[in-house]
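Some notes on the structure that comes next.
With one protein chain removed, the remaining protein chains of the complex are shown where they sit.
In this document, chain identifiers A and B correspond to the written order of the chains, with residue numbering beginning at 1 in each.
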Amino acid sequence: MAIHERLSGNEAIALCLKQINPDVMCAFPITPSTEIPQYFSNYVSDGLVDTEFVAVESEHSAMSGCIGAEAAGARCVTATSSCGLALMWEMLYVAASMRLPITLACVNRALSGPININNDHSDSMGARDSGWIQIYAENNQEAYDHMCCAMRIGENPEVMLPVMICQDGFITSHAIENIELLEDDVVKKYVGEYKPEQYLLKHENPVAAGPYDIQPYYMEHKYQQAVAMKQSYDVIRKVFKEFGEISGRSYDLIEEYRMEDAETAIVIIGSSAGTAKAAIDEMRSEGRKAGLVKIRVFRPFPAEDIAKALSGCKAVAVMDKADSFNAQTGPVYAETCAALFGKENAPKMINYIYGLGGRDVSTGTIKEVFAALDEIVTTGVTGETYRHIGVRGL
Amino acid sequence: MVLKYTPAAEINEQSKWYEMSPGGMICEPGTSRLTKTGEWRTTTPVFIADKCKHCLLCVPVCPDGAIRVKDGKRGEFDLEYCKGCGICYKVCPFDAIEFGGDK
Partner (left out) sequence: MNNMIEIRWHGRGGQGAKTAALLLADAAFVVGKYVQGFPEYGPERMGAPITAYNRISDERCSVHSNIYYPDYVAVVDESLLESVDVSKGLKEEGAIVINSCKEPEELRPMLKGYKGRIYTIDAAGISKAILGKSFPNTPMLAAMVKITGVIEEQAFIDQMQKSYEHKFAHKPQVIDGNMQVLRRSMEEVKG
């Protein structure tokens, strides 16, 4: 029986973690993710979980603590945003290379500077090559559901990679919306116990974790990571499917919205996908064949799925809530283009950098993008591919 | 595929990527025995038993456990694991270790 509630994204994540009851949480507060460890530490104080809560002195220490605890055999979680994630940077790579399935609740916020507390994806997009699985939520419901799935994905023996569960700062994290929750025992049973084969506290067989890796061995270990990421495609699909069986909400690596006969489409991540769906509904009612591909899982990158979804389109805009400052593209556009490279009948493609630092994205913003796509279809001219929307003076 | 944890003794520079433990984890204790650092040695320390007071200051400074201790007494060098760094010679207050001879 689903439990109907109204929760913010942060409340939903904290509650999910309470239901999971992990062994260790190491965390340091930073807006807008602060509420997650704040609520969770209340659960610890109230004896509702038996998690060891470690109030560390920085995010570097938070991730280091998670690495130590996870290597010791504990299921470990943390939460952060923006500069906090940046301060974890070094340790993100260590966590992934040590194959430690730590779970991180990332509440996306602009990475300074200029200093700004509001939402974009520059923090987690910057960490996209750290070897973490990244799953992005459109709303509080998805944030909760993804968190329910995170550990089954990361801890799968074919994967053994850390997982970042991302949601948009403030837009999702601080907005109260309806949500359907699962019962505590259902979540607990679904997530299961963490049972690593080897760990530091296995007293009958002490091990060493994270050793120095010299030239004859390093590349083999990095290749193992690459294989794990490839293998995670099927594991994620399987976990999402099984989650659908207990919740009635099934997910896939991407979500296609009104793509069946779409001539123009956007590729987008996170909360703005919801806004775009409403804009597309309005355009559809005017007879325009507009559609949307939402990237739920960005790491591993669902290249095949995206290429297939966009194959019938004439023009596509890829929306990036982060800039790469390569003077060419944002990260999502670059990877989407790579996914379509060499494919027959590939659509014309443009890139929009949008919504930086909390710049609001309305249905009007999305319609402007589709207007530009319509012009490309009409004129046959793609023009500048590296575009920004919502900037005054353009 | 699921990677296996392979004993360190079975991993070498010819091992394939799928024959190596995930994350480079060393999945059993005491593996430093597998590396015979004595082979690196260019200068050999010599233990002068008559001068030794068994203060054992040399033991903890040895980077590789090449100084054996039995019943509180310092024994001969285990040259299989002595890489000839000379730290023991520097630290000995009683000139009980000579250093400078050939390998």
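The rule is short, and it goes like this: a contact is a pair of C-beta atoms (placed from the backbone, for glycine too) under 8 Å apart; a residue touches a chain by one contact, two chains touch by 3 or more.
All figures in this text were calculated on a predicted structure; none of them were measured in a lab.
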item	value
Omitted chain - touching chains that are shown	A
Of A:S82, A:S97 or A:N118, the residue in touch with the unshown chain	A:N118
Candidates A:V293, A:V361 or A:I389 - the one touching the absent chain	A:V361
Given A:I30, A:A127, A:I171 or A:V187, the one touching the chain that is not displayed	A:I171
Full-complex contact with the absent chain, from A:P32, A:P101 or A:G210	A:P32
Hidden-chain contact residue, picked from the options A:P37, A:G68, A:P196 or A:G274	A:G274
On chain A, residues whose C-beta touches the chain left out of the figure	6, 32, 117-118, 138-139, 168, 170-172, 174-178, 271-272, 274-275, 277-278, 358, 360-365
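Convention: only the chains that are shown with their structure count from here on.
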item	value
Footprint of chain A on chain B - complex, ascending	1-3, 5, 11, 13, 15-18, 20, 22-29, 31
Chain B contact footprint on chain A (complex, rising order)	97-100, 157-158, 160, 197-198, 205-211, 213, 216-217, 220-221, 223-224, 227-228, 231
